[in-house]
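With one protein chain removed, the remaining protein chains of the complex are shown where they sit.
Then we have subunit A:
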């Protein structure tokens, strides 16, 4: 169950009840790679509030690797959001276009076709808390910016077919079924149909769609959960999503650890520094001060990064998860206190490079 404090198309706080757990919103989702959050084994106490798992990660040349799909035996302890593909629009698979019964996916062993039956099996085996239903997006040349009129008609009918098929075979325990609303599918035909199927919406283009929907009298039900899987890699876009009214937002957590960044961002007091420490910098060679609550000296993490020791990324991933949790707590407080808009501007100015 999702209980928003506002049903308007604007910034809002709320509570998401998932599987006996309450997740306050806005909050964040972290993408996994092959069923695990990079660098984090499930025994670490500090885990992200939600993890996104993708069907395309569990395919090989032989099809779905179903033997590894069991919710209780995944190397993950966060509640799960599950999608077929990371981004249906980032896949110019001209040699393997979608069909009425299958979607083209990118796997570690090349392009494959996943039938809706397979996607359904994947969803049912993992029994996620939130299911994001895929939509049809045509294979395009990289230079093409729009989808032709006739193709939009086909895109609508095919996406609806997939949505109905997957909705009907959805795992019964999944609390939320999200349908994606790309700009091409924001027609009254599509919106009316999916409105009866889903209890949440997913957006792939950040706050642009949200802003447009807010101005549209035929907008879908504003009380439903709103998820943004958009990922520009910038924290300012995460803030823009929340400003537009997103409840759950995809955050590029792993990129920070991989770059050697230890986040220091604050929503309450932005601007004390640039928002991160690049622990690769030589200034940390002999730095004996501890990195926040990590228990480790900055100089030690610098050493591990220089020595290419994987423990560096584990420590940074844990630290950055904690900082993002604090950030979202502060965002929630600011919404309650009515200071979000002001603070958001200060945040974006202070951390424009992040």
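Operating definition for what follows: contacts are C-beta pairs under 8 Å (C-beta built on N, C-alpha and C of every residue); 3 or more make two chains touch, one makes a residue touch a chain; residues count from 1.
By our rule, contacts and distances are computed from a predicted model.
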Can you tell which of "Cytochrome b-c1 complex subunit 2, mitochondrial", "Mitotic spindle checkpoint protein MAD2", "Casein kinase II subunit beta" or "Queuine tRNA-ribosyltransferase catalytic subunit 1" UniProt lists for the chain that's not drawn? "Queuine tRNA-ribosyltransferase catalytic subunit 1"
Determine which one of A:65, A:113 or A:147 touches the chain that has been left out. A:65
Among A:16, A:30, A:50 or A:74, which one touches the chain that has been omitted from the display? A:74
Sole contact to the chain not displayed, among A:303, A:325 or A:346: A:303
Hey, which subunit A residues sit against the chain that's not shown? 33-44, 57-58, 60, 62, 65-68, 70, 72-75, 108, 285-286, 288, 295-297, 299-300, 303-304, 306-307, 309-315
